[in-house]
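Here the complex is missing one protein chain, while the rest keep their positions.
In this document, chain identifiers A and B correspond to the written order of the chains, with residue numbering beginning at 1 in each.
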Amino acid sequence: MPIARDDVAHLARLSRLALAEDELDHLAPQLDEIIAAVARVQEVAAEGIPPTSHAVPLVNVFREDTVVPCLDAETVLSQAPAVEQQRFRVPRILAED
Amino acid sequence: MPDSVGRGGGVRTSRALVGYDEAVSRYDPLIGLETHVELGTRTKLFCGCPATFGGEPNTHVCPVCLGLPGSLPVPSRAAIEYTIRIGLALNCSIAEWCRFARKNYFYPDMPKNFQISQYDEPLCTDGWLEVTLGDEAGPDGAPRTFRVGIERVHLEEDTGKSQHMGGATGRIHGADYSLVDYNRAGIALVEIVTKPVEGTGPLAPDVAHAYVKELRDLLRSLGVSDVRMEEGSLRCDVNTSLSPRGSGRWGTRTETKNVNSLRSVQRAVHSEIERQAAVHDAGERVIQETRHFHEDSGITTSGRSKEEAQDYRYFPEPDLVPLAPPRDWVEQIRASLPELPAARGARLQEAWGITAAEMTIIGNAGALDLIEQTIAAGASPADASKWWLNELARRANDTGAELADLPITPADVAAIAALVGSGALNDRLARQVIEGVLAGEGTPDEVVAARGLAVVSDDAALNAAVDEAIAANPDVAGKIRGGKVAAAATLVGAVMKATRGQADASRVRELILARLTDS
Partner (left out) sequence: MAELFRMSAAEIAAAVRDGEASAAEVTDAHLARIEQVDPQVRAFLHVAADQAREAARAVDRRRAAGEELGPLAGVPLALKDVFTTKDMPTTCGSAILGDWLPPYDATITRRLREAGVVILGKTNMDEFAMGSSTENSAFGPSHNPWDLGRVPGGSSGGSSAAVAAHEAPLGIGTDTGGSIRQPGAVCGVVGVKPTYGGNSRYGVVAFASSLDTPGPLARTVLDAALLHEVMSGHDPCDATSIDAPVPPVVAAARQADVGGMTIGVVPEFTGEGFQPGVLARFGEAVELLESLGAKVTEVSCPHFSYALPAYYLIAPSECSSNLARFDAMRYGIRVGDDGTHSAEEVMALTRAQGFGAEVKRRIMLGTYALSSGYYDAYYGKAQQVRTLIIRDFEAAFDRVDVLISPTTPTTAFPLGERVDDPMAMYLADLCTIPSDLAGNAALSVPCGLSPEDGLPVGLQIMAPVLADDRMYRVGAAVEAALDARRGYPLLNDAKGLA
């Protein structure tokens, strides 16, 4: 299925990418071409074939419930763009969830 | 009114208010509950940071729970085990093989902008919990019970906490900016989802309340969480929809978020039934949306509309390998389950020889453990119940404390009951002993000694007080001599007052009658 410029604009919004118009113009046909190419997987006869999410089949890897030292707040916050009251300061949040 | 307070100055409607009784006379409610419980594991779900409540901001964090680039999650065995415990206690099947999944959405309090959760492969599925409505008797006079189906129990990580700054209200809307603390991020959270609960009729709010209460008690008895709703370690979302009676079709459901006390669960369902009935009556359509419950007004207001369902783009978490709990482990966990509240309630009710209604009162007071332990320490069931449900419940109520938080132990209460039983104390003195123990004056014996509290039954000491009372009340004495034995109570009271309550009242009465009558 071809991907229109509007679809790419929608994908950009979902991906939290504020793309400029000329960037959209440039990326849209490329994505269309890539998606057409990767759609080749649909040619494969795969009925009844289980999907693989993890190539090496491990199960049940756990950690014991033991407290280990945390980072100190100063180190953590030293990398933040903005800090206030020992918290990360972020711009106003529009929607809940 | 409710809808007019929605965000963005939503359109005011001229719906007629519908009272609850009227609403449930024409509509059948359908409810469902999603409950999030913070597990009481020592560490967070995927890292070794402490999972304790609070703490200085951003001090319980590490590269993993901060989602720093390059960090990787490793699940805690204890969290998996706790989840299986919950699943087994809720009569669920435990998955033989399942995976964590990523739930993708952007939000500043979520460090990775995805939440590690479970999607179509939950750890526990298809169980039930039987709940008892304390106040509502069925046709046969026994308390009514409902079996609430459990759809799934799964494990996920909690988010950080945002504090909204500036603006008028400190709430998210109108705030200038927000401050985020990630101490809570990554704490293990179990989500318990019920199947839709049908057939409750007007009892829907009570069933919702009883379910959350029963679940809370169950979780507490399993030792998997401290379940403190006020600290947010148990949080409820309530789904509600209505069906016009006999129509056979269900209206759109709403999801009421952040219902964070037992009473609020009841009120939220109650309020949402009324609101939806008014919407239906006005010929309008209930909108699929998230609603927020307000503790102060008891109503719900519109949150985010779910018209355009959010696509979380779930996919199997590649950083975590699948879970395949070995069957012998599951059976070992099953064998280690404590006696569950319902079974225990039935057993104790029989052992103590009390009625279901009395048992419900004990349960509602949160006194079951305390009474059981008091009995184990030697008190009779009647005495143990009496002290906890009357004097101690009153004092807890006065101070706003939970019974269990009072600084008195079941052993103390049993000791006090024993002192009363032996005649060393009477009820009035016993209350003084309780007061002393609660005030931190020591054990009951120490309080008795320090305060010099003891029933005086020594005749020589009492005779003097009796003589004084007769001398001071010649009229009353005359009446008794004239055969009005009941009047002796007045003299007993006088003696008790004179001895500051320490006299053995029954002995005092005997001495008075011996003086004034021939018997």
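Here, a contact is a pair of C-beta atoms (placed from the backbone, for glycine too) under 8 Å apart; a residue touches a chain by one contact, two chains touch by 3 or more.
These figures come from a predicted structure and were not determined experimentally.
Hidden from this view is one chain, which touches chain B at 63, 66-75, 102, 104, 106, 108, 111-114, 176, 178, 180, 311, 313-315, 318-321.
Residues of chain A that touch the chain left out of the display are 3, 8, 11-20, 23, 26-27, 30-31, 33-35, 37-44, 46, 49-56, 58, 61, 63, 71, 75-76, 78-82, 88, 90-95.
Just so it is clear, only the chains that are shown with their structure count from here on.
Listed in rising order, the residues of chain B touching chain A in the complex are 41-43, 46-50, 56-63, 66, 74-80, 97, 99, 105-108, 162-165, 172, 175-182, 290, 303-304, 310-311, 315-316, 318, 320-326. Interface residues of chain A, counted against chain B in their complex, comprise 14, 16, 53-54, 58-68, 70-73, 76-77, 84-93, 95-97.
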